[in-house]
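Shown next, in structure tokens, is the structure this report addresses.
In this view, the complex is presented without one of its protein chains, the others remaining in place.
Lettered A, B and C in written order, each chain numbered from 1.
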Amino acid sequence: MKARVLIRPKEGILDPQGKAVERALPALGFEGIDNVRVGRLVELEADDPAHLESLCEKLLANPLIEDFEIEEIEA
Amino acid sequence: MKARVLIRPKEGILDPQGKAVERALPALGFEGIDNVRVGRLVELEADDPAHLESLCEKLLANPLIEDFEIEEIEA
Amino acid sequence: MRFGVLQFPGSCDERDAIAACGRVGEAEMIWHESTDLSGVDAVVVPGGFSYGDYLRVGAIARFAPAMEAVTRFAADGGPVLGICNGFQVLCEAGLLPGALLPNEGRKFLCRQVDLEVVSADSVWLGATEPGQTLSIPVKHANGRWFAPDQTVDALEEAGQIALRYAAGQNPNGSTRDIAGVTNEAGNVMGLMPHPEHAVDAALTGSADGLEIFRSPALATA
Partner (left out) sequence: MSTKGKHDEQSAHRQLGLTDPEFDAICDLIGREPNGVELAMFSLLWSEHCAYKHSRKLLGNLPVEGERVVMGPGENAGAVSLPGGWAVAFKVESHNHPSAVEPFQGAATGVGGILRDVFALGARPIALLDSLRFGDIDSERSRFLFEGAVSGIGHYGNSIGVPTVGGEVYFEAPYEQNCLVNAMCIGLARSDEMIRSAAAGTGNALVLMGAATGRDGIGGASVLASAELESGDDAKRPTVQIGDPFEESKLVECCLELLAADLLVSLQDLGAAGLTSSAGEMASKGGVGVDIDVAKVPLREADMEPFEVMVSESQERMLAVVEPDQVDQVIEICQRWQTSAAAIGEVTDSGTVRILRDGEVVGEIAVEALVDEAPAYDLDPAEPGEWIYGNENSLDRRIGEIAGLGVDAAEDSAILAALLASPNIASKRWAFEQYDSIVGSRTGSGPEAADAAVLDIPEAGVAIATAIDGNGRRVACDPYRGTIEGVLECTANLACVGANPLGLTNCLNFGNPEKPTVAWQLTKSVEALTDVCKALDLPVVGGNVSLYNETADGPIYPTPVVGVVGELADATRVPGQAFEPAQTIALVGPFAPSLAGSELVKLRGELDQGLPGVEISEIAAAQGAVRDSVSSADGLTACHDISDGGLACAIAEMAIAGETGAECDLDGMIDARGCSGETALFGEGPGGFIVAGPDAALEALASRGVEVIRIGSTGGTLITIAAAERSVALSLADAATCWRSLEGRME
């Protein structure tokens, strides 16, 4: 199957990138954009989706500072 | 509206992060995982969804090296 | 020759660039919100981490008001040099071809490298000869210059490949060992290595970077 992992900074944790982008936008002529959060996207193919959860915990995301969400794209 | 932008390295461009993940897999006991690509995830709120496409083209992604995809989360 | 050196939030090497320019001419700092380049003969977009390198290297800085002025300045034939982060900004702004990707080794690398002058036709390499070797340090995590193959072929053909890493010394996996490129007119050049950190042979062992800062004056002379 093909899967997509969305990894984002945990709630309450500082997201320096999101904050910097949000702050810079108006001065650069981009208006009306708010609450920017920047995370990571991992796409992969897995024979056995059962292992994905543990792969995310151990390797793809840093559970201390990041939350992740697994989405199946194709079976 | 709330939107999610998925940004990934263009096909054919070396993705060292994805490769590093693939290399780390066997040592951690993960098998059957392939084609790992690491990209960026941007989530934001936009007053006017009409501008999102152009925001992505101009700022969030570089079309020479990246593809992007906009997903609406909530209106 | 009066150089203007841009300063963005997060720039790091702007003072070094000013000092290097000061060895061959005069130099002033240009704040990112300024659009006034009057009295400036050449622009340097310096190294560093403009806007923290967040989102994507150079992506945010390229929208700074000063960059609009630099774009006009370049269109009028004014010499513009992008060093490291400045190179990334100029690529993002479309003033130079290609884009800079994360190093193949994924790590920031700071080391002295040898560069080979490929084409000396640009405003910024007039003081050098093709084939000449320049010893200049690199320090970056996102220096893998990339452009599609046909583009690179065309650039080679047009003499827009300015600098290459010497054989075996490519620190980042860039396409065909390319370290620096120019625009078509040859007045805009970008390079990942830091010539402003090779201007004092007694202190750092190499003054080869000075060749680059000396070049625009020769072009206008």
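Here is the rule we go by: a contact is a pair of C-beta atoms (placed from the backbone, for glycine too) under 8 Å apart; a residue touches a chain by one contact, two chains touch by 3 or more.
Values in this document were obtained by computation on a predicted structure and should not be read as measured data.
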Touch partners, limited to displayed chains, of the chain removed from view: A, C
Missing-partner contacts on chain C, residue numbers: 9-13, 15-16, 19-20, 47-49, 51-54, 107-111, 137, 139, 141, 194, 196-197, 199-200, 202-204
Hidden partner interface residues of chain A, rising order: 9-16, 19-20, 23-24, 62, 64-65
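Operating definition for what follows: only the chains that are shown with their structure count from here on.
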Approximate Å spacing (C-alpha centroids) for the pair chain B, chain C: 28
Length of the line joining the C-alpha centres of chain A and chain C, rounded to whole Å: 33
Whole-Å separation of chain centres (CA-atom averages), chain A against chain B: 9
Residues of chain A engaged with two or more neighbouring chains: 21, 28, 38
Junction residues of chain C - those touching two or more other chains: 55, 60, 63
Interfacial residue positions of chain A with respect to chain B in the complex: 4, 6-8, 21, 28, 30-48, 51, 55, 58-60
Chain C-facing residues of chain A, complex: 16-17, 20-21, 24, 27-29, 38
Chain B-facing residues of chain C, complex: 55-56, 59-60, 63, 92, 98-99, 101-106, 144, 146-148, 173
